[in-house]
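For this depiction, one protein chain was excluded, whereas all remaining protein chains were kept in their positions.
Right after this comes chain A.
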Amino acid sequence: MSNFYQRVRRAINLSASDDQRVGDGDEGGRDAVRTDGGVVSEDSRNPGSEPGVLDRLAAGIDGRLGSDFLESSIFWIPPFLLMGLFVYGAVIWNFLISLTDYQRFANAPDYSNLDFEMYTRALADSGFIDAAVNTFILLVAFTAGTLAVGLILAILIDRGIRFENSFRTIYLLPMSLSFVVTAQFWLWIYNFNNGIANRVIGVFGLGPISWLGDQNIVLWAVIFALMWQFSGYAMVVYLAGLRAIPDEHYEAAKVDGASTLKMYWRVIIPQLKGATISAAVVLMVFGMKAFDFLYSLVGGYRPPNGADILATKMVREAYANLNWAYGAAIAIVLFAMALGVIGPYLVYEFRRNNL
């Protein structure tokens, strides 16, 4: 390691030397700082001349925000602006559009007449209410179920088994697949006549059930399929959390005579709070993206009756019915739901200095 460190040092020294026009290394560094900042006037490079206004401004900013602020800004400001424009700019724009009456084939919304008509329309639309309830059920049931399955798998795998890597690879495999692909698989599994699902419950003398045709069942069938796809993810997160718990905690619980079940419930699971929170947030985000799955299931904008969620309804209203403003309003509701989940999470991480 120290050998490598020496090599790096030498490499830097070598290449830094041709940069040094004035004074020692430190001086050269300061010179380069100014040129990188891009706010330097030409004459300030000559030693001895008066520092320009911009120079003093730069020094002031750096003094306030930290010595590298200006020099580092070239690295993060352009991407930050691009991303800010596409994320925050677009969300604000979307909110503006949701206040207009923009629909059909007009090229651009008319921003002169803004009101909340689209939101009152949403509240009066039973399809919207159903979709909102379904979204809520899907998010809660999918997240809770996936976390539970992932935790159980992680605990089983963490018991020092053989072929751990193979099991882990298999459990995580569905996550590498696209929603479009897994939707095809589940469409086949839920097939009424030949699907595996009906064969399995047939063994117990049940069914056959029309999994995707029955309004009361289809949402749960979708949730089950999503759990299949993402419980491997929850397992990976929990596994990392379990590995971070020191062995002594297990031993101490054993010495105290706690049963295995009690040990996990009282000692281990409480320590997985951090893993649970971050996995839950990510899973909810995946849940909100279930649009791809539902779209591919039917190959169109209209998901099976009883499985309409806000994500599918928004895209359908905007891109199939061309009710752009109404779609934008639904999107804002969806965004608010997402914010309700991730806002507290980000504040929590920010407070813990985890960012």
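By our rule, contacts are C-beta pairs under 8 Å (C-beta built on N, C-alpha and C of every residue); 3 or more make two chains touch, one makes a residue touch a chain; residues count from 1.
In this section, contacts and distances are computed from a predicted model.
**Student:** Between "DNA-directed RNA polymerase subunit A''", "Sugar ABC transporter permease", "phenylalanine--tRNA ligase" or "Methyltransferase type 11", choose the name on the UniProt record of the chain that's been left out.
**Tutor:** "Sugar ABC transporter permease"
**Student:** Can you tell me which of A:L123, A:L177, A:L206 or A:A252 touches the chain that was removed from the display?
**Tutor:** A:L177
**Student:** Touching the absent chain in the whole complex: find that residue among A:W93, A:F136 or A:W265.
**Tutor:** A:W93
**Student:** For the full complex, which residue in A:G145, A:P303 or A:G327 touches the chain that was left out?
**Tutor:** Per the contact definition at the top, the residue touching the missing chain is A:G327.
**Student:** Using the touch definition from the top, which of A:F116, A:F136 or A:W188 touches the missing chain?
**Tutor:** Result: among the candidates, A:W188 touches the missing chain.
**Student:** Per the definition of touch given earlier, which of A:L99, A:A132, A:L153 or A:A307 contacts the omitted chain?
**Tutor:** The one listed residue touching the chain not shown is A:L153.
**Student:** Identify the residues of chain A touching the omitted chain, counting contacts across the whole complex.
**Tutor:** These residues touch the chain not displayed: 5, 8-9, 11-13, 15-16, 19-20, 24-29, 32-33, 36, 62, 65-69, 71-77, 79-80, 82-91, 93-94, 97, 107-109, 153, 156-157, 159-162, 167-189, 191, 193-196, 199, 228, 232-233, 236-237, 240, 281, 285, 288-289, 291-292, 295-296, 299-300, 310-311, 314-315, 318-319, 324, 327-328, 330-332, 334-335, 337-338, 341-342, 346, 349-350, 353, 355.
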